[in-house]
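Data block below; observations after.
One protein chain omitted, others in place.
Coming up: chain A.
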Amino acid sequence: MAACTLVGLAASSGVPLFVRHAGPGKPPAYALIGSLNGVHVFGESHGVTLCSTRTKNASFTWRTYHDSIRLVLIRGSEVVADSCDSRLLDLMFASLVLLLGLDNLTSGTNIERLKRDIRPSYLLLDKLLSRAVNSSDNLGFSHLTGCAECVIPPDQHILQSELEKYAEGVDSSCACVMMNGQVVSGTRSFWSLSHMELVLLPLLVATNTFTVARDLPIYLPDKSPNVPFRMLVVKLTGHVYAITLCGPTPTLTEIIRLASSSWAPVYQVLESITTLLPWNIAPGLLSQIDHSVIGLLLVNYDHKKCVSCVHLSEESRSPPLNTAKKSAALEAVYRSVIGPLLQPPAVPPDDFPSRLHPDHVPLESYVSTDSYKVYVMQSSPYHLLILYPPALPIQIARKVTLRTLAIFTKGKIPKL
C-alpha cells in the first residue's frame, strides 16, 4: 500500500509547522523536510515556482497559500495525476482554515502558537491522508469528486421535512443529517455551501464519535473564513447525527433538548437509515442493479453529491477483489479518466483537440485490466463509474451501465 505524507511549512521562514503521515513506513527525516523548503526557495530565487517533482519512487507536490503557509504532499507510489494532488492540498489547507480561521492562520506572527493551534486539525488532516492512501476503514470519494459523500435513503421526503422543521426550530438555515461521515439529507442552505465545505464538514463530524453533543467554532473556508459559526452536532442514534450551523443561540443544552423532542417521532426512520450501511443505497434501488456490477460511483456535479458502493455482488464468481481494492480501482480510473478526458461538470475539456469534429466529444470511456473493468459514462450533470469483473464483455458493460444510470435518473425527482 502506498504511503503519503503531508508537510506544512511557514512560507516566509521555512520553519516546519507539522508533519502528518499515513500508510506504511515512517515519515521522512527532519533533514529531508528542511530541504523541501530549500528547494522551493531556490526555484523562487530564479523566478521559478516549483509545483511538483517526481523521483524514482516518490512524487512531491508543493502549494503555497496566501504567501504564508506552504503545504507539500509526498506520495510514495506510482500514482500519477498531479491535479488531484493539488486539489487534495487545497482541501488540506481548507481544513486548517476550518478550525483556525484564515487570519489566525496566515497572520504568521507567532510560530510556536501557530503550531499549537494547528494541533486540533490533525484529526481531520489524518482522515484526508487516509483517504489518499485508500485505507480500508475510510472509504469514500468525496476528496476526489469535490462533492459531498451521500447515502440514498428510502424515506428521503420524510427526513427532508423533519430536517426543515428542526432547522427552523433551532433558528438555523444550514442543517443536515449525517451518518458515518456521509450526508443523509440537508437543507437548501446546506447544499449552497461550497464544494470544499461539503467535503470537509462530514469528515469533521466523523472525527469524533465518542460524544453525544458538541459545540465547536468553525470558520467556513469559502463562506466566512474569518467569522466563526457554531457547529452544533447532536448524536440522535448510535450512528445518525443532526448538525446545524448556528450563531450565538441556541445553547448546547437547548439544542440537546430540542433535538430530543423534534426527532423522537421519527426514531424508527432514523434507526432504519442505519441498515443502509455499508451499501449506502436504498434497498429498492439496489435490487434493480444488475448482478454483474461489483462497485459503483455516481456523481452529480450540479447537486454537489456523490454516492458510492463497493459492497455489491460480494458472491461474484470472478477473482475476489476486496473493498479496498475495489475502491482503489475506482479511484485510479477516476483520476486518469476524469480530468484528462472527461471534465466535471461532465463537459469536455477546453483543450480538447480542435481538429476533431466539434460533435466528437467524449461521452464514455472504459478501462480494462487483468483484475477489473471500469466503464465510465458521462451524462450531464452525472458521471457514473461502474466496476465489473474482468471477464465481462465490454458491450455488456456498456448496456448495464446505461441501465444503471437510468435507475438513478429516471422519474421526476432525482435520486441523487
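Heads up, the rule we're going with is that a contact is a pair of C-beta atoms (placed from the backbone, for glycine too) under 8 Å apart; a residue touches a chain by one contact, two chains touch by 3 or more; residues count from 1.
The definition used in the following text is that contacts and distances are computed from a predicted model.
One chain of this complex is not shown here; going by its UniProt record, which of these names is it: "Ciliogenesis and planar polarity effector 2", "Exosome 3'->5 exonuclease subunit ski4 (Csl4)", "Protein YIPF" or "Phosphatidylinositol 4-kinase beta"?
Answer from the record: the omitted chain is "Ciliogenesis and planar polarity effector 2".
Decide which residue listed in A:L220, A:L270 or A:V374 touches the omitted chain of the complex.
A:L270
In the complete assembly, which of A:K235, A:K304, A:R335 or A:K373 touches the absent chain?
Answering carefully, the residue with contact to the hidden chain is A:K235.
Looking at the whole complex, which of A:T49, A:N226, A:S260 or A:S380 touches the chain that is not displayed?
Within the whole complex, the residue contacting the unshown chain is A:S260.
Consider the whole complex, including the chain that is not shown, and state which of A:T211, A:S287 or A:Q395 touches that chain.
Only one listed residue reaches the unshown chain, and that is A:T211.
Kindly state which of the options A:G25, A:G38, A:P120 or A:P278 is in contact with the chain not pictured.
Residue touching the absent chain, from the options given: A:P120.
In the full complex, which bits of chain A touch the chain not displayed? Write them out.
Residue positions of chain A that touch the missing chain: 99, 117, 119-120, 122-123, 208-217, 230-231, 234-238, 240, 248, 251-253, 256, 259-260, 263-264, 267, 270.
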